[in-house]
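Here is the structure we will look at, set down as structure tokens.
Only one protein chain is missing; all other protein chains are in place.
When the chains are written out, they are named A, B, C, D and E in that same order, and each has its own residue count from 1.
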Amino acid sequence: MPLPPIDHADATPDVRAVYDDIMATRNVPDVNNFWKMLAHHPATLARTWDSLKEVMAPGALDPLVKEMIFVAVSVTNGCQYCIRSHEAAARKAGMTDAQFGELLAVVGMANETNRLVHGYQVELDERLK
Amino acid sequence: MPLPPIDHADATPDVRAVYDDIMATRNVPDVNNFWKMLAHHPATLARTWDSLKEVMAPGALDPLVKEMIFVAVSVTNGCQYCIRSHEAAARKAGMTDAQFGELLAVVGMANETNRLVHGYQVELDERLK
Amino acid sequence: MPLPPIDHADATPDVRAVYDDIMATRNVPDVNNFWKMLAHHPATLARTWDSLKEVMAPGALDPLVKEMIFVAVSVTNGCQYCIRSHEAAARKAGMTDAQFGELLAVVGMANETNRLVHGYQVELDERLK
Amino acid sequence: MPLPPIDHADATPDVRAVYDDIMATRNVPDVNNFWKMLAHHPATLARTWDSLKEVMAPGALDPLVKEMIFVAVSVTNGCQYCIRSHEAAARKAGMTDAQFGELLAVVGMANETNRLVHGYQVELDERLK
Amino acid sequence: MPLPPIDHADATPDVRAVYDDIMATRNVPDVNNFWKMLAHHPATLARTWDSLKEVMAPGALDPLVKEMIFVAVSVTNGCQYCIRSHEAAARKAGMTDAQFGELLAVVGMANETNRLVHGYQVELDERLK
Partner (left out) sequence: MPLPPIDHADATPDVRAVYDDIMATRNVPDVNNFWKMLAHHPATLARTWDSLKEVMAPGALDPLVKEMIFVAVSVTNGCQYCIRSHEAAARKAGMTDAQFGELLAVVGMANETNRLVHGYQVELDERLK
């Protein structure tokens, strides 16, 4: 019952232009289902791609670090699709098994200590104000 | 009505030993309120410190990247104390304003696209299975 | 290993009475698995149905808006079953593809800006206090 | 700018009736701000009180366990007001400092391992299916 | 210790241009602290404003409905600043007390039933697949 993905062949010209830019930018032969679903709302497709392209580009942080941050958020939110696609992107950008293991260890501890802070109702230290 | 922080002077010897190790490891003159609250349950204090010391130590990822991942999780969970203390730790480890800006931009986009994936009920691509 | 859904034919009279009211109220030939699972705790079944019937009834907000709000929460929480069943209810109440697209766009942006607010630790403006 | 709490003296008779039932049931001289805010929507006030009274009553689980479960959820969601009011209720029901410490330790570990499960994308074991 | 808000007078020309567009579009004499914090990363400021302006504009959904969806997400995530600023925006767009009450009632029930679905591990009905 969910909407079907929209393939390149069935897409309108504006959607196809976004797909083409994704494929060219990432040097891949097709776009992921994520984009094929956003295509149901072309304005969201175009805006999301423009934003992601800008945000994930190399800058003060390199692409590997950005992909690991993306994984950290997706794991915290429990978004399976996002975890898998961005783990894949991080590995493509050079993430090793050891780095993935440390990434998840930090994500786990942060989720734990976030709750210890809430639970004990820790007040801000003077020096953090 | 929440429990009060337990200062070094009022701590039991086992708690004090953890405080001393935190101060020595981090080269700081006192421990944060976080630790002074965990001290109400000494087993949690000792275990959490042992775990954090291990997880946040330099390894396959450097401490700055680890602190930024910690911030990413804390921002996603909305834990103010955690954001502030780990933003401070990340800055101490060298994070620039530009890096902080890019970190938050990625965290924002990840939280957005996580929900677009949920909302459109995106199926895993074959290549991600 | 999870509990099995309880069908109408196997239900106790009090559970059956709730099922009958759901089917009559919604003019459907059977109840969803959601209700067939709650039936394992009849007090929860009855209370949840009474509450939902009251809360989702037309009032100051019309049923379509209420279903879209329900979808917004379910997408934020990543509850697949809830997204699908309330997307279906929203479409039955008249939601178009364009409205669904805009709904998800707002949900995505809200999840993003919620985290930008946390990340930058934005203080309340005077006029909002 | 948020709505003001509605005190007993200023409440409509239907709201006052709910307040009176809360005070009688809990044997307290006044109701909390939570109820004084819900009073802005009397249907929500009445329904929420009826539901909470039913759900938190002694049953297969005793009130202390129920309050601790309430705290566990509130800590996970980071709801400060809820944590404080239900920690207070749990202490009134007999919760000791040691029990509170263990409660938070479990909540912390559960939040951590939930993310390790997501991050490693752990498949259900056959025996759990 | 958090970064200070950047006022119009202290902003760079590109930041000032965004502020001016926000003030003109919304017909307000100044921008909120939210924008004054994003100004620390001008690319995020410009992108977020462009996105919000597009997403929140009247379309298939009217601005009031969009603001209520924004509030629903912000309440679910517990973002106080976001709740207050978008509740204000919703009221400006015409939201009545009764509508606000029903909005929160739906948000509450959705958050409850989302967890009942998770807890009972409800399987998708055939008709929802």
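Please note the rule applied: a residue touches a chain if its C-beta (ideal position, glycine included) is under 8 Å from a C-beta of that chain, and two chains touch if they have at least 3 such contacts.
What you see is a predicted model; the values in this text were computed from it and never measured.
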**Item:** Chains on display which the left-out chain touches in the complete complex
**Value:** A, B, C, D, E
**Complete:** Of B:R16, B:R47 or B:R91, the residue touching the omitted chain is B:R47
**Prompt:** Which of these touches the unseen chain: D:A9, D:A24 or D:A60?
**Reply:** D:A60
**Prompt:** Which positions on chain A touch the chain that was left off?
**Reply:** 78, 84, 88, 97-98, 100-102, 104-105, 108
**Request:** Identify the residues of chain E touching the omitted chain, counting contacts across the whole complex.
**Result:** 71, 75-76, 78, 80, 83-84, 103-104, 107-109, 111-116, 118-121
**Item:** Footprint left on chain D by the chain that the document does not show
**Value:** 2-3, 5, 32-34, 37-38, 40, 44, 48, 51-52, 55-56, 59-61, 65-66, 68-70, 72-74, 76-77, 79-82, 84-86, 88, 96, 98-99, 101-103, 105-107, 109-114, 116-118, 120-125, 128
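As a working rule, only the chains that are shown with their structure count from here on.
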**Prompt:** Among B-E, C-E or A-D, which chain pair copies the contacts of D-E, with over half of them the same by residue number?
**Reply:** B-E
**Item:** Whole-Å gap between the CA centroids of chain A and chain E
**Value:** 21
**Request:** Express in whole angstrom the distance between the two chain centres, defined as the mean CA positions of chain B and chain C.
**Result:** 34
**Asked** At which residue positions does chain B touch at least two other chains?
**Response** 2-3, 40, 44, 48, 76-80, 84, 88, 98, 101-105, 107-109, 111-114, 116, 118, 120-121
